[in-house]
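One structure coming up, written as structure tokens, with questions to follow.
What you see is the complex with one protein chain gone and the rest in place.
Should a chain be cited, it is by its letter among A, B and C, assigned in written order, with residues numbered from 1 in that chain.
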Amino acid sequence: MSARPGPADRDGYAVFYNLESRWADNDIYGHINNVAYYAYFDSAVNRFLIEEGGLAPTTDAVVGYVVSSSANYFSPVSYPETLSLGLKILRLGDRSVTWEVGVFASQAAHSCVTGTFTHAFVDRLTGRSAAIPCSIREAIAKHFTPG
Amino acid sequence: MSARPGPADRDGYAVFYNLESRWADNDIYGHINNVAYYAYFDSAVNRFLIEEGGLAPTTDAVVGYVVSSSANYFSPVSYPETLSLGLKILRLGDRSVTWEVGVFASQAAHSCVTGTFTHAFVDRLTGRSAAIPCSIREAIAKHFTPG
Amino acid sequence: MSARPGPADRDGYAVFYNLESRWADNDIYGHINNVAYYAYFDSAVNRFLIEEGGLAPTTDAVVGYVVSSSANYFSPVSYPETLSLGLKILRLGDRSVTWEVGVFASQAAHSCVTGTFTHAFVDRLTGRSAAIPCSIREAIAKHFTPG
Partner (left out) sequence: MSARPGPADRDGYAVFYNLESRWADNDIYGHINNVAYYAYFDSAVNRFLIEEGGLAPTTDAVVGYVVSSSANYFSPVSYPETLSLGLKILRLGDRSVTWEVGVFASQAAHSCVTGTFTHAFVDRLTGRSAAIPCSIREAIAKHFTPG
């Protein structure tokens, strides 16, 4: 097993989105459930693709399918906390992009959860691997500096 | 079957909360799924109970359990819309409160969905019906005028 | 306010589906959250439409959109209970169908939750009201006796 990473600070993330937690995110232990964080990652990354990259999920021929994801959980947070989600590019390929998402409680300097999230782009009709659409590549180039 | 109500305007609601939709709220038809709206109702009402009424869900002896709920769906809305949730008191009893929740797309004058949501207050240990806690009753009196 | 209905017994339901509860269905109070039951209704009714009525949600021109739903909650149930969902037709029109769904814990004679769920059929491209597809109408006729 490789060493577990620690909480991240906000400096490494170039784009942030606020996200309201929901009552149903809390589980029986009174904290936001581990599953909910993946819904946050999905929402933040797709918001970027849609709002900055012009992705139209219902009509585009090429869309991003998730091929892998992961999360490390450092400290519990509970609804009704408003969260801040930071985005970073870990790896940008021709046909896939791996994001890191840092989740921060509203006043926190360090992430309570850090995740990774890889989209492979696919032609929806054929299911075949496809190049990242230009508009998305340009949005990434505009907002993120190469790591 | 009684007549189906129509969309509501914003005037009837006294308290509003913003709520970000999420990628997973959209269903296979490309719209926010009917189920997600109930998660919104739950989140808005409990946010009021916690932030204004002092409810502490993990430790309070008396809490609100949902005994009935309903929704009418008027027009489809899709992620990544940011929604506005309006709260209104439909009925305030000694031991229960029925809320109406209006869900508005960000620029919309009329609700896309209107729901009802009844909390009966219960002693968690015994499961018996209990009076609405004073702090919650005071918060309701402060923010809502009797209908 | 009309009188609140009581728990239903199993006799009134003509079709049953089992459904596994999930860890995340439990909320902070340790019971299946009110919202999760609507996901159960949606799953049971659409399973009938797909498996018995031939609905193909990704390709059919006419599909069912939910226009109203409701639930009464009678007794708390918790994950990892396996639930049984009973279906009944409350009202069958030319263009819409209202279902009643009874949710039963595995050994229970009476429903813990009873809900209603109305699908209006719609042409997906135009958004206009449409007749219930023949294959769905036939499946309903085969499995349910007119009430």
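In this section, contacts are C-beta pairs under 8 Å (C-beta built on N, C-alpha and C of every residue); 3 or more make two chains touch, one makes a residue touch a chain.
Everything numeric in this text was worked out from a predicted model, so none of it was measured.
Looking at A:D42, A:E81 or A:E100, the residue that reaches the missing chain in the full complex is A:D42.
For the options B:W23, B:F48, B:Y65 or B:W99, the residue in contact with the chain missing from this view is B:W23. Seen from chain C, the chain kept out of the figure touches residues 17-24, 26, 30, 39-40, 42-43, 46-47, 50-51, 57-58, 79-80.
Where chain A meets the omitted chain, the residues involved are 1, 4, 28-29, 31, 33-35, 38-39, 42, 57-58, 63, 65-73, 76, 91, 98, 124. Looking at chain B, the residues touching the absent chain are 23-24, 26-28, 30, 33, 35-36.
Everything below uses one rule, namely that only the chains that are shown with their structure count from here on.
Among the chains in view, B has its Cα centre nearest the centre of the complete protein Cα set. Centroid to centroid, with C-alpha atoms defining each point, chain B and chain C lie 22 Å apart. Once the centre of each chain is set as its mean CA position, chain A and chain B turn out to be 28 Å apart. In chain C, 28, 33, 35 are the positions where the chain touches two or more neighbouring chains simultaneously.
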